[in-house]
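A single structure is presented below for examination.
Every protein chain except one is present and positioned as in the full complex.
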Amino acid sequence: MSDGNKNFVLGVFDDEDVLLKAIAQVRQGGVKIHEVFSPFPVHGIDDVLGYKGSRLSIAAFIFGLLGTTLALTMQIGMMTVDWPMIVGGKDFLPFPTFIPVTFELTVLLGAFGMVGTFFVVSDLKPWAKPRIFDLRITDDKHIVAVDLDKNKMSEADIKKALADAGAQEVNNKQFD
Amino acid sequence: MHAEAVVRKPLVTGGKTVHDVTEDICIRVEQAPAKSWYAAMAVSLALLGYGTFCVFTLVWEGIGSWGLNKTVGWAWDITNFVWWVGIGHAGTLISAILLLFRQRWRMSINRAAEAMTIFAVICALQFPLLHMGRPWIGAIWALPLPNTYGSLWVNFNSPLLWDVFAISTYFSVSLVFWYIGLVPDFATIRDRATGISKKIYGALSLGWDGAAKTWSRYETVALVLAGLATPLVLSVHTIVSFDFATSVIPGWHTTIFPPYFVAGAIFSGFAMVLTLMIVTRHVYKLQDYITIEHISLMNIIIMVTGSIVGVAYITELFIAWYSGVEGEQYAFFNRALGPYWWAYASMMTCNVISPQLFWFKKIRTSIAATFVISIIVNIGMWFERFVIIVTSLHRDFLPSSWAMFYPTWVDIGVYIFTFGLFFTCFFAFAKFFPVINMAEVKSIIKATGEKKK
Partner (left out) sequence: MKETKKQYWKGLEELTKNPEFEKHADKEFPEYLPISGESEGTGASRRDFLKLMGFGVAAASLAACETPVRKAIPYLNKPVDVDPGVPNYYASSYVNGNEYCSVVVKTREGRPIKIDGNKLSTVSGGGTSSQAQASVLSLYDKERLQGPELGGKSVSWDELDAEVAKQLAGANRIALVSASVFSPSTLATIEALKAKYAGLELIEYDQVSFSGALAANEKSFGKRAIPSYDFSKADTIVSFDADFLGNWLNGALHSKQFAQTRRLNDKKKTMSRLYSFESNLSLTGSNADYRNAIKPSEQGAYIANLYNMLAAKVGAPAVSAPKVGDTAVLTKAANDLWSSKAKSLVVSGSNDENVQVLVNAINNLLGCYGTTIDLASAVNTRKGDDKAMVNFIKDLNAGNIDGVLFFNSNPVYDHALGAQIATGLKKAKFSLSTSDRKDETASLTSAIAPDNHFLESWNDFEPVTGKFSLSQPTISNLFNTRQAGQSFLVWSGSSESYFDFVKARWTAKADGDKQTYWDKTVQAGIVENTVEAEEVTFSADVAAAGSGIKSTASGVELVMYEKSAIGNGSQANNPWLQEMPDPITKAVWDNYLTISPKMAEELGLKLGDMTTQLVSLKVGNNEPIKVPAMVQPGQANGTVGLAVGYGRTSGGKVANGVGVNAYPLMDYKTGAQSKAVTTGVSVSLSGEEYRVAQTQTHHTYMGRENVIQESILSKYQKDPSAGRDFPMITTYSGKTKPGNVSLWSGHEYPNHHWGMTIDLNSCTGCGACTVSCQAENNVPVVGKEEVLNRREMTWLRIDRYYSSDAEEGDLKDMEIPSAENPEVTFQPMMCQQCNNAPCETVCPVAATNHSTEGLNQMAYNRCIGTRYCANNCPYKVRRFNWFKYHDNDQFPENTSMNNDLGKMVLNPDVTVRSRGVMEKCSFCVQRIQYGKLEAKKEGRRPVDGEITSACASACPSEAIVFGDLKDPKSRISQMLKLENGENGPEVKEERAYHVLEELAVKPNVWYFTKIRNKEEKEANA
């Protein structure tokens, strides 16, 4: 998510409830919030920021379905089609014995597929170079980042709005 | 929606602030480890070393260096396998199921519990591999891969093959679940660290920046993973129990096994978590995070699962008698009164009687008592598997083949090997990883911490 923008104003909060109110307030004040950074998940933040719910669960379902198909194709292909062998007097297509493996592969692909998707869409990778607005966001501070280039409002107004909303500090952040 | 948080005692005591959490946990990673840590690690490595020698002997000489024979084809190997897998159930269960049930008290224990799970499953995996007559090829041929015999594939009728899929799936999914949880905490360490460790933790944290959007996806992932992992946890030991339940041997051929095994697994898993947590809690001074409340809650689960297991034992006996099947009846007569009666007795005392002590609040909330019982429980669970495997095999259908099993030093050595492996991994984890899920604990500081605004 690092597009060309360089100049940000950061509002620093340390209480999630204050934060939630604040976000709602500044947004009403017409401030476009670039992103909010927190040390831990804050419940209800999606709504005040107007984020839609994630669709990752759908990805999980699709991958799971893929797993089921794969498992059944593999087992029937190997046991019934490719080389049918008499094993314990069972039929060449002993469906009941296929269930455990089918279940496992469903879960496996479901889980891995979803996590993979998550890493991709959230751009999580070992060599990633994240833009850290403030080191304290992984400790105990919540940061509301406002992109000056994306806002028509003047820097001063934005700072005021944040301060009014209860930010402990209001800082500038420059990326070069 | 979290009404219980109000009525319940605080889950984090000592007036910790969010920043304190960061401090208390990260310091363990940043500081040089204590002498006690070095001592513990040394012992673990010694065990690992000796164990490795025994494993070498086993692979070099052949399975004959174990005490197995024509009648008893499995003994310590599969006993240990099932035992470790069972222990490996707690972590994912705590994180997944308790997450689904929104049990917030899980938050300060799930990290270590999951780590324990991962290591336990690694130990468990040693046995299916080592118990093979020809592990060097078995490791590959047990997988559905194309091979030099033309179109000769694996046999999907075999519960052992189901195990291969069940265990590997469970392991990899648990690993992912665990790692996802670690990412934000790695970020925390990264932002405090400098130099090389900054690089390492930076890579581990996958460039985590704590953005609200990511957090919301993150929570979805955690929730769905939990949803997937929950049936997985139940399926693993169910499928392990199929190894026995689908066979024809009296004492194995039992439909009660899946639930009975799962209950047993949770039982032993929680016990092992307690054993380790009590130590970690003490060494790392985490009394404020892992409170007596946590311990007594886990003790209650142990008591419940222990009772379930007890009921299963009694049901088995009843059904054996009720079935009217000669072989079945003898199998259970032989368990209780045969040459291995002592194993059955230890199992009964350790698994059925000892957890009942947790009815008393005094014992439930006593660290010492909990520690002792948690160990007793796992001894009992080892005997349970031994009883199921050995006493069923050593006297089955044809009396002409009845035989006794005596372990050799290699049997014991390979078991020691897995202990060495387990504790080496766990102590390494305790040093280099945040032993408590900081992000999650932080999220409940305000809601359930003492320092109310």
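A and B are the chain letters, set down in written order, and residue numbers restart from 1 in every chain.
One rule holds for everything that comes next: a contact is a pair of C-beta atoms (placed from the backbone, for glycine too) under 8 Å apart; a residue touches a chain by one contact, two chains touch by 3 or more.
In this text, all values refer to a predicted model and were calculated from it rather than measured experimentally.
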{"item": "Omitted chain's touching partners, listed by label", "value": "A, B"}
{"item": "Residue of B:Gln103, B:Asn157 or B:Ser296 in touch with the missing chain, whole complex considered", "value": "B:Asn157"}
{"item": "Identified contact with the non-displayed chain, of B:Gly138, B:Gly227, B:Pro259 or B:Pro407", "value": "B:Gly138"}
{"item": "Among B:Leu175, B:Ile249 or B:Ala428, residue touching the chain not depicted", "value": "B:Ile249"}
{"item": "Touch with the omitted chain, as defined above, among B:Pro146, B:Gly195 or B:Pro399", "value": "B:Pro399"}
{"item": "Sole residue of B:Ile27, B:Leu337 or B:Ile353 that reaches the chain not shown, by the stated touch rule", "value": "B:Leu337"}
{"item": "Contacts of chain B with the absent chain, listed as residue ranges", "value": "61-64, 67-71, 73-74, 131-135, 137-138, 141-142, 149, 152-155, 157-161, 164, 243, 246-249, 325-327, 330, 333, 337, 393, 395-404"}
{"item": "Where the unshown chain meets chain A, residue by residue", "value": "85-91, 94, 96"}
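By definition in this document, only the chains that are shown with their structure count from here on.
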{"item": "Residue ranges of chain A touching chain B (in the complex, touch as defined)", "value": "1, 14-17, 35-42, 45-46, 49, 51, 53-54, 56-57, 60, 64, 74-75, 78-79, 82-83, 87-88, 90, 94, 97-98, 100-101, 103-105, 107-108, 110-112, 114-115, 118-119, 121-133, 135, 137-140"}
{"item": "Interfacial residue positions of chain B with respect to chain A in the complex", "value": "17-19, 21-22, 144, 151-157, 161-162, 165-166, 169, 172-173, 176-177, 180, 183-184, 187-188, 190-192, 203-204, 206-221, 223-225, 228-229, 231-232, 235, 239, 242, 438-440, 442-443, 446, 453"}
